[in-house]
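One structure is given below, represented as structure tokens, and several questions about it will come after.
Omission of a single protein chain aside, the complex is shown with its protein chains in their original locations.
The letters A, B and C name the chains in turn, as written, and every chain counts its residues from 1.
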């Protein structure tokens, strides 16, 4: 930490800060400059000491110099994590696509979608049984009945299932049916839920909070890892900005940036990020090109009748076409995708 | 809802949309314009129908024309709600100040603070026993032990207590000790928690999510009201913007705006909004001047040793001085604050 | 500047950075910590040296520790600047209100408004003759004819005139007619214009760029001061955020924050900030309460027929009522406003 003193700080004020720091058991070093004196605090110290210092007389600011996260950081864990869910491996050479409807509506919808995305090359089936909805009057999911439909689709297709869990009390039930637990953007700093999924022993798909900095997002992942669960896949899904022409602002630069800071895999959800069907395929290709480990794509057999998020869902045919495009680009950017026999 | 057709939409496309709307049981009306045709959909209809329409051929956009909330809206409930917590009444003529430490640290800290803010004219005691922290390595509160300390402070001072609850499983325990349940900014769209506090039968202090629009915030309040709990006080506490010189960007215009949209009381938390002690008093006065129903203020007997949020906490003396300023301004802007005998 | 080395930086990398810094003529100091080594660079040095360092091998980041502005800073110029325009003095004990129409439309409109706002207690007349408009098809002002109308209103009422200038080529003409030159939000980083108004020898009203940090805004003011013109009044007028319910997000905390950083006066424009007539008066009172030196208010004799910004303009009567409210609050928050004989 570096403590900046006011240009006209008195000797007594400087000594007061030095004494304060020593009183907390840390070693201060005076750094005289042309304009002012700064005080370096050596060694490892908790963030709270900064809070205590900035209000002292003569102090202009105190600048922390360590990253607040540990276990998720590439600096301390230089080998990349690979998260396995069924046959899929996030974070390895393969580009992993999870696809399915926003909300589970009925068995025919799930089965039709599952068969089709499997044929197109998806490695996971996604679908919501518990839906967080901004309005209490929107369709909020089928609950356990929806989980059962997902499980039947898995039984028939072999696709592992990723689905959202909304509250700690539901974690056990969802973990029983699902292969991967999704924490949504509105719960990205629901720390009770993060700890609960950390304890559940299943891989976690952690969406970025729509107003979370990358540092906050990594700290949310640190909550899961600190419970002994190393299997976290990060998912960039767009952030809030002043632009309203897209549903969110897809922060795709987060992909290479997170890969330079953390060893965890990172995937992209272009469906929620853009909110418009015609933008999904271009941004999916962009995600592949900039180094993402995979995608989460909303697909619906009949988007214009969907109970949730129809405008951003691809048709089954559009999804097949996108997968063909991805398969063509993947090897050119150093990624693997298995060929699919569309017959 | 108003559906905008493309300037070159064909007759068949227009007819397709008309048929689609009728197929959902609603009545479309064609509205020819100079450039294009629009289609009005009359009557009350669910938001989901918009989603279904925007992907149809020839459609440019579909614009909803109703507010999505009902019970919280001033349009449907024109008399203002007054929320009573002990002797305090939010939403009436009185300007209500809740004060106390960010986190409960020990009994002496709570009691000292409670006595002092009572003497200065606060009507509620605030303090965190369960703390949501961005990092898993920060101090996260004393839990039930902290709640007991709050209860002892209430027993001695008579001040009702407002404290945060983080997860549905804790609602019963917190409701047993507290007079008002606080839902924090990171849980503002934790819908399970909103329903749980809605069922708990205690007044709720609902902070605005740091990236929530005012409409989303009112919908979160609607979750609580829809459980049969009318006693919600909204709390503006700053939103995310590009400006980093303050901890958040205090959106004070939200105060008169919310008062024009909703009958619920609204208070302001200038401590979290600004993050800097020297900005708290000016923004507290501004909140009073623009029509807020009260304040939430962080106060600590020794901010430079606080375990949480020290830089934004007022000293007991600074708080007393702020209360004196508020008492001077209140009657001039049409508010009441009881005189306090500082003896 | 503090240079942070990677936790696993080699001795050679550390030495390389030390040598690089010395090669630019500055003195590095090694600061060993528990996790990593940091390198302090003493003395005054240009910002560019930071750019050169962050790309060197082993460097994680380099943190500047000085404010980039000088002449506008309170640290170096501790007495507050008072900017005089006619009889008005921004930055002194008086609370100064400038009022008038968004755009000058015709002589009757200007004169009617000028007489009325004078009677209500305004100290300056504002009005746009050159209007920056997002669309090339919107009304863009009357130009010199509008300036002449403003001058006639000044001749009759004695109110000094503040009006916007859009481009360096117009500065001389506008400076001939106006008493104070306004630089608008879209030109807040038009550095050629800032220098031109700096040279013009007239007081400058500098609006905050809608996406400018407070530091950037102060640097724009520094452009004007660095041309030898000390008479700058800053104007907070709302920033861009995700919230669309108001036209902009009024960052009112900027008022006390700027006053703690700079000696320049600061006023608030609640009309552009909120975009809604019914929010103007509450936010004007809030601005007064948190320490602003004055206001800029849009007033129109007949807002529903205004050529520009009608929805946010007050009627003459509403403005009179607001001024009466301000006069009642001002003395309670330590400000002066002259009594007005409304007869």
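Convention: a contact is a pair of C-beta atoms (placed from the backbone, for glycine too) under 8 Å apart; a residue touches a chain by one contact, two chains touch by 3 or more.
All figures in this text were calculated on a predicted structure; none of them were measured in a lab.
Hidden chain, full complex: it touches shown chains A, B, C.
Contact with the omitted chain, checked across C:77, C:152 or C:186, is made by C:186.
Across A:57, A:158, A:201 or A:282, the residue that sits in touch with the chain not pictured is A:282.
Seen from chain C, the chain kept out of the figure touches residues 20, 46-48, 51-56, 68-70, 132-139, 166-169, 186-187, 189-193, 209-211, 216, 219, 222-223, 226, 240, 277, 303-311.
Mapped onto chain A, the interface with the missing chain covers residues 211, 213-215, 239-246, 249-257, 260, 273-274, 276, 278-279, 282-283, 285-291, 325, 328-329, 332-333.
Residues 2, 4, 6-8, 29, 31-36, 38, 40, 42-44, 63, 65-66, 75-76, 240-242, 244 of chain B touch the missing chain (whole complex, contact as defined above).
In the analysis below, only the chains that are shown with their structure count from here on.
In terms of the distance between Cα centroids, chain C is separated most widely from A. Between chain A and chain B the centroid-to-centroid distance comes to 26 Å (mean Cα coordinates, whole Å).
Along chain B, residues 211, 240 each make contact with two or more other chains.
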